[in-house]
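As you look at this complex, bear in mind that one protein chain is not there, while each of the others sits in place.
A and B are the chain letters, set down in written order, and residue numbers restart from 1 in every chain.
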Amino acid sequence: MFLARVEKKVVSSKKHSAYNGRIVFIVQPILPDGIAIGNEWVAIDYVGAGIGDVVVCGGAPGVAKTVFNLNIAPIRTLIMAVVDKINYRDI
Amino acid sequence: MKLGIVIGVVWATKKVKEINGCRMYIVQPISTKGKKTDTPLVVADPQNIAASGDKVIYVTSSDATQAFESGFAPVNASIVELVDEIS
Partner (left out) sequence: MIFAKVIGTIVSSQKDESLNGKKLLLCKEVDYKGNPLKSYHIAVDAVQAGEGSFVLLSFGSSARMTEATKNAPIDAVIIAIIDDIQITQTLK
């Protein structure tokens, strides 16, 4: 998984049925010190993140299927946790 | 499935129990002529068939878990064959 900051929210009216009722965010991967790195990602939120939050994102084949209990889930990246604090010492 | 050569051994006593008793090696991907093709990677050896210096065939991704008898192991690469000769 990787650290990211929630930047923007995506609104859409026509979507795949697996996306119905789900919140789609644009997230920017960051380093532990908050500096942005790499390109933005699209991620589905199901833990209750908001814009500006630092979150843990990730995903693998089959994860969304298990989490949402769906047969077909064309979803890759999920917001898995909202970060309160990072304790770290870089090497 | 890819061809590689075992260049090192990883010693770890504390492992998740799904991979207990399974050795871990560092494998250098090579071409049939023995030239390096990629950066080395860590590979599990579920059947304990390889040793240092051996040419092996390994699988990556979700197929790697299928190399275990249980089909349930958190690995990304597994040795499946020991190469004796390529003709």
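The criterion applied here is as follows: a contact is a pair of C-beta atoms (placed from the backbone, for glycine too) under 8 Å apart; a residue touches a chain by one contact, two chains touch by 3 or more.
Bear in mind that the values here come from a model prediction, so they are computed numbers and not experimental data.
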item	value
Absent-chain interface as seen on chain B, which is shown	5-19, 24, 26, 28, 30, 34, 36, 40-44, 52-53, 61-62, 64-65, 72-77
Residue ranges of chain A at the interface with the undisplayed chain	1-3, 31-32, 46-49, 56, 58-63, 66-67, 78, 80-91
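By our rule, only the chains that are shown with their structure count from here on.
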item	value
Length of the line joining the C-alpha centres of chain A and chain B, rounded to whole Å	33
